[in-house]
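What follows is part of the complex, with its chains left where they were.
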Amino acid sequence: MKPLDALGELLDQQVLVRLKNGLEIRGILKAFDIHINLVLDNAEFEDGDIERKFKKLFLRGDMILFVS
Amino acid sequence: MKPLDALGELLDQQVLVRLKNGLEIRGILKAFDIHINLVLDNAEFEDGDIERKFKKLFLRGDMILFVS
């Protein structure tokens, strides 16, 4: 198994994405590529005290620390 | 679906671009490439207390965190 296969198993599931700056974004994984660019549906994260929600989010891969 | 397809669906629509430093730029997505370089029309962002507006903005992809 290769690491990207593990991302493939997470498609259409709720995931937690932690960024390098500690920010954590939750959403449903809809797509990924070899750069770990992700598309999340119904994405949510806490921006300071504000809860941000996005129906669809394109997330650039190079700020991602992990996906679970 | 690949992540860049999600950007394709946003063409000619109002988008929110969040940069890695937290800055958020709004505008109409007119173009993108595999580096996530973007062109935004009628781009706006808050630069400290100043509202900045640009008719057309070429935005380098490597500072982008997400697009929605």
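Letters are used for the chains, namely A and B, taken in the order the chains are written, and counting of residues starts over at 1 for each.
Note that a residue touches a chain if its C-beta (ideal position, glycine included) is under 8 Å from a C-beta of that chain, and two chains touch if they have at least 3 such contacts.
Since we're looking at a predicted model, the values are computed, not measured.
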- [ ] With 2 chains shown in place, count up the copies in the whole assembly for me.
- [x] 7
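Here, only the chains that are shown with their structure count from here on.
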- [ ] Compute the distance, rounded to whole Å, between the mean C-alpha positions of subunit A and subunit B.
- [x] 18
Open item on the list: List the residues on subunit B that touch subunit A in their complex, please.
Closed with: 1-7, 10, 16, 20, 36, 61-62, 64-68
Open item on the list: Taking the touch rule as given, give the residues of subunit A at its contact with subunit B in the complex, in rising order.
Closed with: 19, 21, 30-33, 37-39, 43, 54-60, 62-63
